[in-house]
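All protein chains but one are shown in place.
We call the chains A and B, going by the order they appear; numbering starts again at 1 in every chain.
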Amino acid sequence: MSMASTLSVNIQKRIGRQRLRKFFLGSIPFLILITVWHLNEVFNWLEPVFIPKVSEVWEAFFILQEDCEGFSAAIALDQSCMMSTHILSSVGRVLLASIIGLPAGIALGIFAGMSRPISKVLEPIGIFANSISGIAWIPLAIVWFGVGWMTTLFIMLNTIFWLMFFNAMMGVRSIARVYEQSVLTMGGSRWDVITNVYLPGAMPSIISGMRMSMGFGWRALIAAEMIGGDSGLGFMIFSSASEFKIEEVFLGVIIISLIFLATDRYCLIPLEKWTVHRWGLVWKPH
Amino acid sequence: MPAKLVIQDLTHHYPDEYTGESVHALEKINLKVEEGELVTVVGPSGCGKSTLLNILAGLLPYREGLVTVDGVKIEGPGSDRGVVFQEHAILPWRSVSKNIGHGLELRGAPVEERKQKVAAFIKLVGLEGFEDKYPHELSGGMKQRCAVARTLCADPVVMLMDEPFAAVDAQTRITLQEELNRIAIATKKTIIFITHAVDEAAFLGDRCFVFSARPGRLKAIVDINIAREKRIWSEMNVDKEFLSSRDEILRLVREEVNVAIEE
Partner (left out) sequence: MLLSRNNLNRFLAFWRHFSGANAIHLVLVIFGILLVWTLISHALENPDRYLPSPIAVALSSFDMVYEGLLPSYFGDTIGRLIVGSIFGLALGIPFGLILGINRTVADMFYPMMNFFQSISGIAIFPIVVVWFGNSDKTIFIVILYTSFFPIAFTVLSGVREIPMKYIHAVRTLGGSRFQIIRDVLLPGSLPHIATGSRLSIGFAWRAVIAGEMLAGREGLGWMIFTAQDVDRTSEVILGMLLIGLSWIILDHYLLRPFEADTIERWGLVQR
């Protein structure tokens, strides 16, 4: 057996045939896309004003970061480190909004879901708050907080909070009574019921809420940065577009997508596997 | 020695969920359960068996009558009464051993004690090797075994069982019944077992309380004088005492079912 085929067999054994097949098949459209993009440079089907060169997009990253004076300046969100500042301020807002919004929304949602009368009163509020999507709050947020950090943070927080609140509340309501009763008959307190039944029982709904929070929240954040922000990836692509620096726009869009994919892949999916899948809970949307 | 569990003049009404009309579920129930006894409660569906169990468990507040365990009035749920529910009520987000040790955990028992007891009860119900599995990975019979072990491990004074084997298949049910009998011998627990299956009631009970159709009254008490050690299905199927008790219970229940139909 030749070297190459031994190697191929080993790789197949290691990674698995199916996954390999998926990987290769999945990369075909990307390769075609990049090839066509490259060909565009050669044949000039579309003006470079509309479609930047692949190399330009790559270089834009370093050009934006050119004036940066080292690591500490990047961390301090210095204006000279444009690329890292935009990325960090977007990610920072997502993190900050999640740190505040997720626990607050989940906790209040659980407390609201525990009591039927209270949750009945709060349900229409939740529906209404969620239906005024995060984006529609942008103008009012600008009135309240002016253009900048507070506005963008508020939009993200607002979106996350209501989604989590509503999902946690509905999740608690959907738990079979018998679990609560079983903990009570074993001598558990109200608090035991919250930690042992409501929180894990509402987990499928909470996680789907987190998914929605990230989906809607990111979109709202990008829009908020475009309209009422002075930093962040949304701000970057919007202002670059108005200066017709299309390569920077492409770069920003690709980075947004990658960050979003990474949060889903490395935060939400593992969390879902670790809880909902392990416990064999199937979430039926209401 | 006074009885373990005493019910005096228990009467209960509750409003219907849909129509809001008052439903008369229980009427003047008087009964006593002695320590170490396994009593079964049978009756036609809707005779208030589940209402009775919920009252005993403390999940349903009652106004008329008195229910005491060891002379103490029942007010709300407590760890002196353990319940095995009809549906699978073991928590899906806890592994088998964590479920079984849950009662001790809620009580704040030390980890060492918990480990020992959990291991003992896992052995008792024959769930060795499944300690770290989650409920959805178990069969229906194993889930109920786990539920029984969970209740036993919390060491209640009285164990309440609400049609626990109704949702498992016939073969498994027979095994579970024999196992419960074995557990009753081993632990000498006071058990109140609610069922609608006459065979089950006769097989498991030292005494069998037959309830009438709604409103539920205590219609008759059937004594089944068979030693626990002798209770195995292969022998019971030909045992005269068993068959006559069973037929007696069956006759009593039939009467009630017919009454319910005529109404």
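Please note the rule applied: a residue touches a chain if its C-beta (ideal position, glycine included) is under 8 Å from a C-beta of that chain, and two chains touch if they have at least 3 such contacts.
For clarity, every value in this text was computed on a predicted model and none was experimentally measured.
K.L.:
List the shown chains that the missing chain touches in the full complex.
P.N.:
A
K.L.:
Of A:61, A:111 or A:216, which sits in contact with the chain we cannot see?
P.N.:
A:216
K.L.:
Could you tell me which of A:111, A:137, A:161 or A:198 touches the chain that is not displayed?
P.N.:
A:137
K.L.:
For subunit A, which residues touch the unseen chain?
P.N.:
Given the touch definition above, subunit A has residues 21-22, 25-30, 33, 49-50, 120-121, 124-125, 127-129, 131-140, 142-144, 216, 218-220, 222-223, 226-227, 234, 237-238, 240-241, 244, 246, 249-250, 252-253, 256-257, 260-261, 264, 282, 284 touching the missing chain.
Definition applied: only the chains that are shown with their structure count from here on.
K.L.:
Can you list the residues on subunit B that touch subunit A in the complex?
P.N.:
The contact residues of subunit B facing subunit A are 57-59, 77-79, 81-83, 85, 87, 89-93, 102-103, 106-107, 134-137, 150-151, 154.
K.L.:
Could you pull out which subunit A residues touch subunit B in their complex?
P.N.:
Touching subunit B from subunit A are residues 176, 178-179, 181-188, 192, 196-197, 200-201, 203, 275, 278-281.
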